[in-house]
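One chain of protein is taken out of this complex; the other chains stay put.
For chain A:
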Amino acid sequence: MPFPFHPAGDDPVPAAVRGFARAHADLVALHEDPIHLLARHRAPGRRVGLVSGGGSGHEPLHAGFLGRGMLDAVAPGPVFTSPHNKAVLYASRAAAGPDGVIHIVKNYTGDRINFGIAAERLRMEGVDVARVLVDDDLATDGLDTATGRRGTGATVVVEKILGAAADSGAGLAELATLGADVAAASRSLAVASRAQTSMRTGEPAFALDGRLDYGVGIHGERARRSVDRPPTEELVDRMLDEVVAGLPDGPDQVVMVVNGMGGTALLELYVLAELAAAGLEARGLERVGLLVGTFVPALDMAGFSLTLTRMRPEWTGLWAAPAQTAAFPRTETS
């Protein structure tokens, strides 16, 4: 048994999705075959449906962000595996507004292809589709591959800002441009002190022997390097240096997400948030939003990621707008 409390059989996703839908029945409705979840309420002025999805194991992403002010539909895949295009298609059909749908896609090959096939099918059916690709992970910047930066923690920022804009009645092209701009203004970096438990073996997916993997992905992809563990203050400082340096130029206002990777105590995350907030101030950056918690984990990996989004003045109101979802906190400090 790979995890101690799994159901009989080896796929925890269907039961987990049913449990989620039961727990949040006021917010979401579950549809099976293929599995997808729909928000029960949407702003009356919304013209475009917001659809996301991806592999499971990153909870509360994405189903936790279904609801007014954020997503309209979600297609969860198997653990660390893209949903089938059919699930994305059904979710998108159900969510489409009069101006079509936006697909919010994390930059992984499987997600790109399955959302892409669903988009082709939607267009054949006469539904307009645009894609917002989230690619914020600095650890995969400039690698010798054509795949580009992975999509990680910034997904929450993109979904929040796009959700608020969609509520205000923005059209498809406007949302696609906004989403691309927010993604382009975001960078993340993640570290792990202990790997996630392997679904197959029940053991840690890789051994760290007291070191720190610097630049892990959200599917438990190992970093390119392991480093000796520096004091936490130094670690946060170094990560902030890199994330800030990775941001495009612009105003000195940022939203920061301090995200747990699944096996990190909230007590630690708040410590990290405090250190990072001080680090931002020392760098002359003004925080207009701070999100602390577990939003985009890699199962139970012990670690955290830092995400910064360089905010334009017109985005701060969208970030601060209320969201009625299972997982996005309705208030945040500023």
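We adopt the following convention: contacts are C-beta pairs under 8 Å (C-beta built on N, C-alpha and C of every residue); 3 or more make two chains touch, one makes a residue touch a chain; residues count from 1.
Throughout what follows, contacts and distances are computed from a predicted model.
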Worksheet item: Unshown chain, UniProt name, "Paraquat-inducible protein A", "Alpha-ketoacid dehydrogenase subunit beta", "Molybdenum transport system permease" or "Dihydroxyacetone kinase-like protein"?
Response: "Dihydroxyacetone kinase-like protein"
Response to the item:
Out of A:116, A:171, A:251 or A:293, the sole contact with the unshown chain comes from A:116
Worksheet item: So which of A:6, A:31, A:47 or A:84 would be touching the chain we can't see?
Response: A:84
Response to the item:
Interface residues of chain A toward the undisplayed chain are 84-86, 110, 112-114, 116-117, 119-121, 124, 146
